[in-house]
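Report on the structure given below.
Of the protein chains in this complex, all but one are displayed in their positions.
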Amino acid sequence: MEKPTIDSRIPVAVLAATGSVGQRFVQLLDGHPWFEVVALTGSERTAGQAYGEACHWLLSEPMPVWARDLPVLSTVPEAVDAPLVFSALPADTAREVEPAFARAGRWVCSNASAFRREPDVPVLLPEVNPDHLDLLEGQRRARGWSGGILTNPNCASTGISVALKALQDSFRLSRVFVVTLQAISGAGYPGLASLDILDNVIPFIGGEEEKLEWEPRKMLGRVSGAEVALADFSISAQVNRVPTLEGHLACLSVELGEQADAAAAAEALRGYQAPAISRDLPSAPRPPILVREEADRPQVRLDRGAGRGMSTVTGRVRSDPIWHLKLVVLSHNTIRGAAGGSIYNAELLARCGYVNSGS
Amino acid sequence: MEKPTIDSRIPVAVLAATGSVGQRFVQLLDGHPWFEVVALTGSERTAGQAYGEACHWLLSEPMPVWARDLPVLSTVPEAVDAPLVFSALPADTAREVEPAFARAGRWVCSNASAFRREPDVPVLLPEVNPDHLDLLEGQRRARGWSGGILTNPNCASTGISVALKALQDSFRLSRVFVVTLQAISGAGYPGLASLDILDNVIPFIGGEEEKLEWEPRKMLGRVSGAEVALADFSISAQVNRVPTLEGHLACLSVELGEQADAAAAAEALRGYQAPAISRDLPSAPRPPILVREEADRPQVRLDRGAGRGMSTVTGRVRSDPIWHLKLVVLSHNTIRGAAGGSIYNAELLARCGYVNSGS
Amino acid sequence: MEKPTIDSRIPVAVLAATGSVGQRFVQLLDGHPWFEVVALTGSERTAGQAYGEACHWLLSEPMPVWARDLPVLSTVPEAVDAPLVFSALPADTAREVEPAFARAGRWVCSNASAFRREPDVPVLLPEVNPDHLDLLEGQRRARGWSGGILTNPNCASTGISVALKALQDSFRLSRVFVVTLQAISGAGYPGLASLDILDNVIPFIGGEEEKLEWEPRKMLGRVSGAEVALADFSISAQVNRVPTLEGHLACLSVELGEQADAAAAAEALRGYQAPAISRDLPSAPRPPILVREEADRPQVRLDRGAGRGMSTVTGRVRSDPIWHLKLVVLSHNTIRGAAGGSIYNAELLARCGYVNSGS
Partner (left out) sequence: MEKPTIDSRIPVAVLAATGSVGQRFVQLLDGHPWFEVVALTGSERTAGQAYGEACHWLLSEPMPVWARDLPVLSTVPEAVDAPLVFSALPADTAREVEPAFARAGRWVCSNASAFRREPDVPVLLPEVNPDHLDLLEGQRRARGWSGGILTNPNCASTGISVALKALQDSFRLSRVFVVTLQAISGAGYPGLASLDILDNVIPFIGGEEEKLEWEPRKMLGRVSGAEVALADFSISAQVNRVPTLEGHLACLSVELGEQADAAAAAEALRGYQAPAISRDLPSAPRPPILVREEADRPQVRLDRGAGRGMSTVTGRVRSDPIWHLKLVVLSHNTIRGAAGGSIYNAELLARCGYVNSGS
């Protein structure tokens, strides 16, 4: 597929556009070279209002002018005339609504966790496992859908999976300990009460550790027939909520399949390239993995914006007294880990011809 | 030794009393049943001033009235007439000054790291290894001192060592991964610039990981002749500075020497008792280890004050998909991890007869 | 009335005891010399459960042991057998429920704003206007109540009113500008979303400026027959929410009725005494007004706890280039400005014989 020209941009919709992830979709799609937002949906309460009124805009970037007057539509396929929809729905709603859209022939790029565990639904990071798109044919056939569902991973799984992929390619993986320090925006809005997190750490996020111990194994696994064979390594995860706004940081200890020192590991991370198909997509992170050399980097506030918030930032790659490596991984949770990741996925869909402006 | 009566309180001094740890010593010694502060020392710049003037008091508790008019003395043994001195000196100064005091017959309870690596110097937590006091006789003999030096561990080592001791006693220890989330007060004053930590995480504290990988093994080791045989387990540590004021939280994954499930581990932690000699000292934590049952505890701000800041607080004791256990440990870094820990150590010294009011 | 003895403590109840203000009542009443908590009420959802289960305890001080097993009762007079009740109800509920309790013969010490504007209901600070209790007789008669309602002011009005009272007594007041910097706990729990306040200031709190421009004038006014003649000075208020946990700070510029320099004003603040009737009550602030001399005090975190959170802390008393004085006032919003203030009011009620253990 050729790069779409401006006058052939693909019409897209954002489902649940008034929430915090939905707003990020609207902001990141402003001026997108391939996609044009033609529809925004919301709850029954907001349907019918102008987006500019219905939405309590929370981003420091101003609301795009074109979005203000778009009407908020109901979140049903009949109301939404676009071949590609971005879903910022909460998991429970997504479970009902996303299949309805897929059945109606739409490609759903979802940020929700609802379908990540389904064997025929890809959990996708374009620089890691673009070949998992191969699941889509089986998904459509088995479910009788003319569209399909594609998900991006949990915001905390994202950066970790990219870094582990680079290590897997070079040295194989055996076992991984990971402890995360996650920003409050990961909980959405209103999310955490301020009294719960100022001058505090909460060592718990419901369901998050289970996702972290499983999702990377799916993404780093192999498509085998109609599903993915999980990658053969194990993860132990502990998660924490800390008083930062954006950017999830993780400390990893890694046992590799073959011996490697810190310098070789840093080199493998630094040299990692996305597969050719996803390398030059509009949202492709440049570089895919940034390796900071300083002893005290990456830092959440200083480094979360690397590659316009799309790069995975690593650092403190050093040897581990028990296993092979220690390292730190940082990823922007509301850009790369949510809306930006879904958009990057949709670009891959478009590149691979699943959706186009004339569909 | 009998419990000292008020009129036989032991005269004590605080070295470097104007800094942030020094202030905590002054505050915690206010009204102490066994010790009476008779001397405060400072830098050459402040020597001669009244403490109330020399000191930029940073605690929310008011400065004790008796402290205001005490003159700031030079930090030399000749200026300080007290058998027991608490050292809040920085490590480099401590290396020179503490031996001078020990040589002059004083017992130095030090918060500095300068001598923790010396084979004949105890790193002491009274509820963990009071028998390490046995090193003191050899220390005095070998060094020709009439006093001696006793240290408390690094603030981040403290809570971890207490929790690991309980697990060691019940199930033996094999390997431990630990990731810390440490409060800004651990860096002293002025410590971190506010621009460096607001809305940020810094995954680095100089020298801290090395201490965390070694100090617990010394404390959990056995006195063997004139030194301690390090406990036979390994630790891999990663540390982070987070925007909290007080309280160091740590996430641990533990491989035990013998199989144990989470319930048994929680029971071992909950049932842990300090050795009889240190159990009812004035600063003894009650309980030594508090086990929170809730899914989202311990939390830094809510739980750091448990047992007046002296207890080790644990929680989220659960099974680990790779090793045996995951758990979270919290300890108050400026109370238990610094001044309060030193005072508790000094109480043990007094209880064991090393120092008394008539010495 | 004599000081009650332990065995004649007055039975009290806390209405809406599971919320954040209710919890503070429970914590502050623990060990109170005059009052004994015999009943806790909650919403219909929690009624019937044990308090320890129904309540998501948010304070760093542990829940008092006696509270854990108290059953949560319905918030109706029939369920509550106590002559004195503390109300932590929200304003809209308070409007219905508090009169029911008063009608049933209970004295209601309310933290709610519902009745502050009623001419016959005192807004009371015992060190400022204890004589406003005189309104109670008329209130009972006119409303046919055998009990009555007594309120404490808005948390931001509290400290300001105490400081202004001292200036009024010495120099009369003419006009006052006030800008507040208020802590997040003032909004209750869950209150502000963390995403709304981290690294942020919100220059708005609904209804707060109106309260600040009116309540101090009522408290500093004179009882005249069945109501209070508002004090004859004007206030212009602007309010801000800032990322602090507890402690409301206010910057005041004051035009006095008679000339006074900064030194005289500081002296008037420092020398302020509560009227004799309220001076030695158990919760009386000691001192009523603390005047900090340092150029950079009061500071919220360091000074909010002065007088166990009950004192009004002032500082930076200096001349104003337009009017007479600039000064800074700090008051602890959840202690003095809420539960602690109500308890102090109740102590005055008891001292004046309105309620006693045999009533």
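Worth pointing out:
In order of appearance the chains are A, B and C, and numbering begins at 1 in each one.
Simple rule for what comes next: a residue touches a chain if its C-beta (ideal position, glycine included) is under 8 Å from a C-beta of that chain, and two chains touch if they have at least 3 such contacts.
No experiment lies behind these values; they were computed from the predicted model shown.
Interface note for the absent chain: among C:Val76, C:Ile202 or C:Val223, the touching residue is C:Ile202.
Residue in contact with the omitted chain (choice from C:Leu58, C:Ala91 or C:Val179): C:Val179.
Checked against the full complex, the candidates A:Ala82, A:Leu198, A:Ala237 or A:Val317 give a single residue touching the omitted chain, namely A:Leu198.
In the complete assembly, the contact with the undisplayed chain comes from B:Asp196, out of B:Asp134, B:Asp196, B:Glu227 or B:Glu267. Among C:Ala94, C:Cys109, C:Ala231 or C:Val328, the one in contact with the hidden chain is C:Val328.
Looking at subunit B, the residues touching the absent chain are 20, 58, 184-185, 189-199, 243, 245. Although one chain is not displayed, its contacts with subunit A can still be listed: residues 58-62, 198-199, 301-306. One chain is missing from the display, and on subunit C it is touched by residues 175, 177, 179, 181, 198-204, 206, 213, 234-236, 238, 240, 242-245, 249, 251, 253, 295-302, 315-316, 320-323, 326, 328.
Criterion: only the chains that are shown with their structure count from here on.
The innermost chain, defined by the distance from its C-alpha mean to the mean of all protein C-alpha atoms, is B. Taking the mean Cα position of each chain as its centre, C sits at the greatest distance from subunit A. Each chain gets a centre from the mean of its Cα atoms; for subunit A and subunit C, those two points are 48 Å apart. Centroids built from CA atoms put subunit C at 40 Å from subunit B. In subunit A, the residues touching two or more other chains are 198-199, 243, 245.
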